[in-house]
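This report refers to the structure that appears directly beneath it.
The complex appears here minus one protein chain, its other protein chains still in place.
Naming follows writing order (A, B and C), and every chain is counted from residue 1.
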Amino acid sequence: MDLNDSPEQAEYRERVRTWLRDNAADAPRVRGEGMIQDEDERVAAWRTWQRRLVEGGLCGVTWPEEFGGAGKGPIEQVIVNQELAQAGVPGPLDFIGVGMMGPAIIVHGTDEQKRRHLGPLLHGDEVFCQLFSEPAAGSDLAGVTTRAVQQDDGSFRITGQKVWTTNAQFSAYGVLLARTDADVPKHKGLTMFIVPMDAPGVTIRGLRQISGEAEFNEVFLDEVEVGADAVLGQVGAGWTTALTVLMFERLAIGTAPIGYSAERFAAAIADAPGAREDSAVRQEIGRIGTELIASRFNGHRMISELAGGGVPGPEFGLAKVTMVSAAVDAGDLIGDVLGPDALDHDDEWGYMISFLPGLKSAGGTEEILRNTIGERVLGLPPEPRLDKGVPFSELRSRQEA
Amino acid sequence: MDLNDSPEQAEYRERVRTWLRDNAADAPRVRGEGMIQDEDERVAAWRTWQRRLVEGGLCGVTWPEEFGGAGKGPIEQVIVNQELAQAGVPGPLDFIGVGMMGPAIIVHGTDEQKRRHLGPLLHGDEVFCQLFSEPAAGSDLAGVTTRAVQQDDGSFRITGQKVWTTNAQFSAYGVLLARTDADVPKHKGLTMFIVPMDAPGVTIRGLRQISGEAEFNEVFLDEVEVGADAVLGQVGAGWTTALTVLMFERLAIGTAPIGYSAERFAAAIADAPGAREDSAVRQEIGRIGTELIASRFNGHRMISELAGGGVPGPEFGLAKVTMVSAAVDAGDLIGDVLGPDALDHDDEWGYMISFLPGLKSAGGTEEILRNTIGERVLGLPPEPRLDKGVPFSELRSRQEA
Amino acid sequence: MDLSLTDEQEFLRDAARDALRRTDTVAAAREALEDVAVGKVPTLTDLWPTAVEAGWPGLLTSEEHGGAGLGLYDALLVAQEAAAVLAPVPLVSVLPAASILDAAGDEASAAVAGGELRAAWLPVAPPSDREARWTVDPRGGLLRGDAPTATVSGDDVTLDGEVPWAPDAPGADRLVVVGVDADGAPVAALVDAADAGVTVEAVTRYDATRPLGHVRLQGAKGRRIAADADALARAWFVAQAILAAEATGVAGHLLPIAVEYAKERHTFGRAIGSYQAVKHHLVEVLRLTENARALLIYVAWASEHAPDQLPLAAAAARSGAGQALDVATREHISVHGGIGATWEHDAPLYFRRAQLSRRLVGGDADATDRVAGQLLGGVVPA
Partner (left out) sequence: MDLSLTDEQEFLRDAARDALRRTDTVAAAREALEDVAVGKVPTLTDLWPTAVEAGWPGLLTSEEHGGAGLGLYDALLVAQEAAAVLAPVPLVSVLPAASILDAAGDEASAAVAGGELRAAWLPVAPPSDREARWTVDPRGGLLRGDAPTATVSGDDVTLDGEVPWAPDAPGADRLVVVGVDADGAPVAALVDAADAGVTVEAVTRYDATRPLGHVRLQGAKGRRIAADADALARAWFVAQAILAAEATGVAGHLLPIAVEYAKERHTFGRAIGSYQAVKHHLVEVLRLTENARALLIYVAWASEHAPDQLPLAAAAARSGAGQALDVATREHISVHGGIGATWEHDAPLYFRRAQLSRRLVGGDADATDRVAGQLLGGVVPA
């Protein structure tokens, strides 16, 4: 059992460190104090930085070399993430494109799609967003109602509404899941498309969260026309393509550095008058700290597994449960200790307190995650499904019955 | 809004108090310190006491006068319960018979059954137990597998196993739910019987709990023969009869005095060195105390509703959830404050810590209760049922498929 | 034993509901937040005329001193209604003030009860078994501050000190200040908010419907109010009870909305309310809300029949209702899925209410601590 790098990993880490020593000074400030306030300027600077990361082999770490990547494995991605965090510099602007959409195009794209999209995506010239979630479908991704209707000339017209879309406001393309056949059971009638975000009929609207910030967007599609060559994977095989994306999403999130930590939360209250002497506060920070330390070492375990050639299973989703609920509890504690000033508009903890309730619901609620883990990891039987094998077009009327 | 008795209630209370002043000295000690240790002696003394309570109108309070009861309403039952608790004397030996089985016989029994059973039951001469739960059926009462097969002469032969039976070891009769028809959906093929506990084929075995005490019994039935006149209600209508019993059970439990209290838990730790000064201990006892005080006032609200002619709805089951989980938390706290001595075999808190996990599972788990309240009180939709309309005989094979 | 509402109480509650329905207070709460987001002082709907018209400032004031002479439970009914729609009705500041003036038979009682003078009480907590002195909320941290010092000379009182996070202080004409004299005994004084020795720094934190003020008293001149220590302690418990009622009002308001949504919204082919995870959480909200309602009844009963249990009752109500509010507002967001966490939805407004309220006027944790102190001290709840 060794928490340290293998010799090859240590050597790789040293190379990354050297590159960062030489280049970190040019990194833009994209969050927190000193951040570039104007969004356009910030995106432009970040785009340049992504290009630089590619040159250094720190972006597209796991992409095959033939598509401009560094051709490494997930463990090297982890090392890069750790060193970026250590150096206090941002990763690529297009975390979603590089981490999920590009890899999905590599797996399911045509040669032409790969040629056309992968280069600009990797270099940050064309940012990609993910157009999966819908207001009506909730956690049930396969229940999307956005319709893509094929025309006589083979092109498709897409109409519907997507939600919770990160980066939509500066994306060139979106990878969109739509229903092309409503007369088959719901997992079967789906198709994935690559949609230009500047196509006529696409409207983007910022979606403000509890804090008042627009963390996400809504995207409305009104008879948006795309060619037959916009299909990613096969018509009717959209669910398979979506599962690939979700697998890359798990990997991307699993290897991302973790934001909240035991030491940060403890530091927030350590100097508040009376806090350190209060046993109730101590029990609470001790409990929260224990959860977060455990989560960190579970991260180490996952990395060890990746290094051994494994792929993170659904159980690593538990890290999200631990992290979010520890952060919620920490928000409560910090607010109680620091008082209403912790709720101030610009306070980092006030922001966290506002941000977490949305996070708890976004990207699959905790309940769905616990279902998945109970079924896929523990092997518990699924809930009875009323929608199995039923044509999608009939589901609605049943629900309303 | 008035927490006090109405003039009629106050007068009734005064009568009960007077009776208790004159008679309490003769009450046997049946639990706690000074309790009659030998079970036979204890039961005999308690039986005598039940008879005395009947004479005073303090047992069978809500039974119609024609069956020997006092012909009062539930509010008078509450007053009696409060005054019994206040005087520190036990209620009737046969809480289950008087509170549930007798009332069910009054509703569903034949004239002959009423004549034969109600008198001895009320006076404690013949104790009744409830034979509903089964090891395989769990919380699903309608899933009982004990079979009652009608013979050519009209009599029934009953074979099966019951569990969690209180008082079985000194009961004269049991009210038993059995399946008489397996070829109809499960709620439909049930029949209720009055079974003599000394019939050939009945075996009773004490069921020891975590503490080592036998709080309940298992009852085995092997070809137990009962006449057609043992059917309570109609053949095939056992589920209806069971629902009546459950309604009386809710009423009996709802009006029973509550055992655990904020003040008792606080007193347990008040003098432990360091406890009163520890803010974590204070937060915990404050939280537990708040829950229990709320529960007490919810009890007052229920009584007010009874006094207004209402019947307690399923939401009063929430009192059980509050009580049990507050007591579990109190057990944790008391154990942590008093240390391992609180786990001593004879310690009252050690006993409580052992007793609660069984209570949590007995008589419908908390999960079932939350389902019921969610559906019956909040009107939320039920879970999809796979056993609706399916003949009972087919259910098993489906489950194993 | 009859805990149902009297006809008068039902009338009072329904009248409050109707009066508050005249403006869209929830929409106003969101608009006020827009002001805060752009750095402006929020403009709130002024519900003071509504409150005065309805007689709410004088609810607890006896008839002989110019009020309606109702019981504490009646005030709690109004507080529940106001909070349910996030209406900025300053009950938590005016009712403790009015009750102190009423107890003293003070000459200003009628004007405050009638709403001609808008009075705000500055929250000062009576001693507990952990804090042997009269205290005020800290600006931050857990160490409670000293109550202002009061220098008494005949009817004149001079006050020095600071009372942070005082609800509704910015809009008040008069402040009812509790200070302690040189012997540590509490003294109440009526202070003109415009007095040279008074500074009120207006602050808004997270819930724009709750105006707050840091009040600094530097040789502030006031007139003594002849209320004794019990009356001054009672003001604190009245405030706790009102915050408890507000919390209960919100939780009780949100639950049926969440239940409706859970019945209508489908996922994986079933209404989300049919899933145990959702169902059991909603039942937990019901349980906590019913508990909170029961605790308000305890407060009302103690207030009328057993004043020695009022500290326990008010603290328990605050603690239990605070818990209900916390769980209900989080669950409200959660049941509504991602949409419940967006600015346009009402759920975040109630969440903000919960987050701020739990940290005002002692905070929920201080109330829980007082419950412990009362129980460990041998108080037996009825």
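In this text, a residue touches a chain if its C-beta (ideal position, glycine included) is under 8 Å from a C-beta of that chain, and two chains touch if they have at least 3 such contacts.
Predicted model, so just to flag it, every value in this text is computed and none were measured.
Engineer: If I consider the whole complex, including the chain that's not displayed, which of A:23, A:159 or A:304 touches that chain?
Structural biologist: Candidates A:23, A:159 or A:304; residue touching the omitted chain: A:304.
Engineer: Among B:132, B:164 or B:193, which one touches the chain that has been omitted from the display?
Structural biologist: Residue touching the absent chain, from the options given: B:164.
Engineer: Residue by residue, what part of chain B touches the chain that was omitted?
Structural biologist: These residues of chain B touch the chain that is not shown: 133, 135, 137-140, 143, 163-164, 207-210, 212, 272-275, 278, 280-281, 335-345, 350, 353-354, 357-358, 360-362, 365, 367, 370, 383, 385-387, 390, 395, 398-399.
Engineer: Go through chain A and note every residue touching the omitted chain.
Structural biologist: Spelled out for chain A, the touching residues are 1-6, 9, 75, 262-263, 266-267, 269-270, 275-276, 279, 281-283, 285-287, 289-291, 293-298, 300-301, 303-304, 307-308, 315, 318, 321-322, 367, 370-371, 373-375, 377-384.
Engineer: Suppose we count only contacts with the excluded chain; which residues of chain C make the list?
Structural biologist: Against the missing chain, chain C presents residues 275-277, 280.
One rule holds for everything that comes next: only the chains that are shown with their structure count from here on.
Engineer: I'd like the Å distance between the centres of chain B and chain C, where a centre is the mean of that chain's Cα atoms.
Structural biologist: 42
Engineer: Quick check on chain C: which residues sit in contact with 2+ other chains?
Structural biologist: 270-271, 275, 278, 365
Engineer: Return the residues of chain A touching two or more other chains; collapse runs of consecutive numbers into ranges.
Structural biologist: Those would be 278, 280-281, 386.
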